[in-house]
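Complex shown without one protein chain; remaining protein chains in place.
Right, subunit A next:
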Amino acid sequence: MKNWVKILGICLLLYVHTAGLLAEVPRLNILNETIRALYFHVPMWFGMTFLFTMSVYYAILYLRNPSPELDRKVLEYANVGTVFGVLGILTGMLWANYTWGSPWHGDPKQNGAAIALLVYLAYFVLRGSLDNQEQRARLSAVYNIFAFAAMVPLIFVIPRMTSSMHPGSGGNPGFNVYELDYRMRMVFYPAVAGWILIGLWITNVRIRLKNVEEAIIELEDEK
């Protein structure tokens, strides 16, 4: 991977952290200053969705043309995606504590996010209980694709069918074409791009690390 990815990612996030904490934001009732969570909470979900989609993409490639390198990619994208998901839930709970009054509010979007994490935790359990490396890679790739498809209606369809207190749905202010004013867009879009780039970079470093570890093990075996 090119160097510019991490440099651009770091620059964007430096900008997002300064501007996100200091720049002007619209004054809205109840939300007040917590509206700044938009820059840190929402990009986590964009990042998670992006990383999980990459994981499924590599899982499909793996099934078409199996190789241990592809399997490592599937696993690492899922790993980093899960970290993004956990951070997304934690930032969301922090925000909900101040706006809704309790960290867990039984909101459809919260539940959907928790289930998305359950899917990938189950994926790791599945990997842990298969001994044969090739079988582990193949079966977990199948589960990855299947579970991701089952998750799509849960995250993108059902929350839109139910009323929710989450900003951006059910008439609540938030991420919406009319409500999100241009000052926030100037920070929000770079934040999304920056977090995705950082996610890509972390995944890439982890994949390279795993490849090196594998190479070392092979060298030691030859001795």
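Details
Keep this in mind: a residue touches a chain if its C-beta (ideal position, glycine included) is under 8 Å from a C-beta of that chain, and two chains touch if they have at least 3 such contacts; residues count from 1.
Note that contacts and distances are computed from a predicted model.
Per UniProt, the protein behind the absent chain is "Heme exporter protein CcmB"; the candidates were "Heme exporter protein CcmB", "Sigma-70 family RNA polymerase sigma factor", "TonB-linked outer membrane protein, SusC/RagA family" or "Acyl-coenzyme A thioesterase PaaI-like protein". In the complete assembly, the contact with the undisplayed chain comes from A:Leu63, out of A:Leu8, A:Leu63, A:Val86 or A:Ala193.
Listed residues A:Ile115, A:Met186 or A:Ile217: the one in touch with the omitted chain is A:Ile115. Within the complete assembly, A:Leu126 is the residue of A:Ile10, A:Leu61, A:Val86 or A:Leu126 that touches the hidden chain. One chain is missing from the display, and on subunit A it is touched by residues 63, 115, 118-119, 122, 125-126, 129-132, 134-135, 138-139, 141-143, 145-147, 149-154, 157-158, 161.
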